[in-house]
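Note that this complex is displayed minus one protein chain, with the remaining chains in position.
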Amino acid sequence: MLREHEIEIRVRYQETDGQGRLHHGNYFTYFEMGRVELLRAAGHSYRDLEAGGLMLVLAEIGCQYYLPASYDDLLRLRTIVVAARGARIEHCYEVRRGDSLLAEGRSIIACINRQGRVTRLPSFLVDG
Amino acid sequence: MLREHEIEIRVRYQETDGQGRLHHGNYFTYFEMGRVELLRAAGHSYRDLEAGGLMLVLAEIGCQYYLPASYDDLLRLRTIVVAARGARIEHCYEVRRGDSLLAEGRSIIACINRQGRVTRLPSFLVDG
Amino acid sequence: MLREHEIEIRVRYQETDGQGRLHHGNYFTYFEMGRVELLRAAGHSYRDLEAGGLMLVLAEIGCQYYLPASYDDLLRLRTIVVAARGARIEHCYEVRRGDSLLAEGRSIIACINRQGRVTRLPSFLVDG
Partner (left out) sequence: MLREHEIEIRVRYQETDGQGRLHHGNYFTYFEMGRVELLRAAGHSYRDLEAGGLMLVLAEIGCQYYLPASYDDLLRLRTIVVAARGARIEHCYEVRRGDSLLAEGRSIIACINRQGRVTRLPSFLVDG
């Protein structure tokens, strides 16, 4: 399984707030995009996973903010798989603009089935 | 069927944009809240409607903006059923702050079933 | 001035709703991205425009929905300048997935200055 992946994200006007900055809640949407694109880069599709009856749900997530991002900034998001075992995947995230580290995040997601029961990750998602 | 209903909405910080104003796209979320609360005030629940296999989907929607709304403004949204016949309901919307009319909207929603096929509205939603 | 421009947009998970479809309100965020990228493709920047004291605000906007979009769909958005004169620009929008036309929109934006007064468009935005 691919361990890390980087994507570019352009800050949308709608994502800024009254301070003219990227609203802090939108980083979590970016992290989700990072997870999805890491999966795609590894040759898998989150959509297919769901169609097959598995869902990945957030158990916990957090973010530390160092520097603000503004409208129209072109950001780079690095998504890293820290561990993937049993029913859980731990990711961490780094958001950069140029050389500046703007924010770092971390999440734990759990795999559940259609009945909402925690389920082992499919083998292609698990650490070798 | 109840023909109109009014709710209060407090503008959230997250809903403003870099201009410090309520972002224009969020009026459509407000209109949706207006439709749901009009239904609830009439003794029905949109959640139950969906659980029963019917969905109301947007066929068209639009908004005219006269004056901006700001963070923390307390707005009043009036939602009016203009017509409800066959598979379609036409609503219009008025957003006010005090005596000022900030925006007006209009939408047409269609009733579909789980297969995505257009379906007659349940009788309790139809014009007498 | 460039008259039309096309961008690709991947539907985000956060942009879907309980029906598993792209929520209708998000099309307006897409249209905004289309306007910004058309401006950029013409060699201008909306951010610079605002920094220079001009804002483009929505006077009206609307959308007609023909077919739903789903999570992870790769959409093409075509943004077209219909007219740009005085203080107003009229755009229209087409959202496609493959050959299917999913939605069409139309908006009128007005140019205002920092005092909120309607102001002539800068010459590079006006029809020849």
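Labels A, B and C are assigned to the chains in the order they are written; within every chain, residues are numbered from 1.
Everything below uses one rule, namely that a residue touches a chain if its C-beta (ideal position, glycine included) is under 8 Å from a C-beta of that chain, and two chains touch if they have at least 3 such contacts.
On a predicted model such as this, the values are computed, not experimentally measured, just so you know.
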Fill in: Chain not shown: contacting residue from A:Gly25, A:Gly53 or A:Pro122
A:Gly25
Worksheet item: In the full complex, which residues of chain A touch the absent chain?
Response: 18-19, 21, 24-26, 28-29, 32, 50, 55, 57-65, 68, 116
Worksheet, complete the sentence: Per the touch rule stated above, chain B touches the missing chain via residues 12-14, 29, 32-33, 36, 45-47, 70-72
Discussion item. Just checking the interface: what residues of chain C touch the absent partner chain?
Written reply: 13-14, 16-18, 20, 23, 25, 70-71
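As a convention for this text, only the chains that are shown with their structure count from here on.
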Item to complete: Make each chain a node and each touching pair an edge, then name the shape: line, ring, star, complete, other.
Response: complete
Response to the item:
Most contact pairs found between chains B-C
Practice prompt. Could you name the chain whose Cα mean is nearest to the mean of all protein Cα atoms here?
Written response: C
Discussion item. If you average the CA coordinates per chain, which chain's centre is most distant from that of chain B?
Written reply: A
Worksheet item: chain B to chain C: how many Å between their CA centres?
Response: 22
Discussion item. Residues of chain C that contact two or more other chains, please.
Written reply: 29, 32
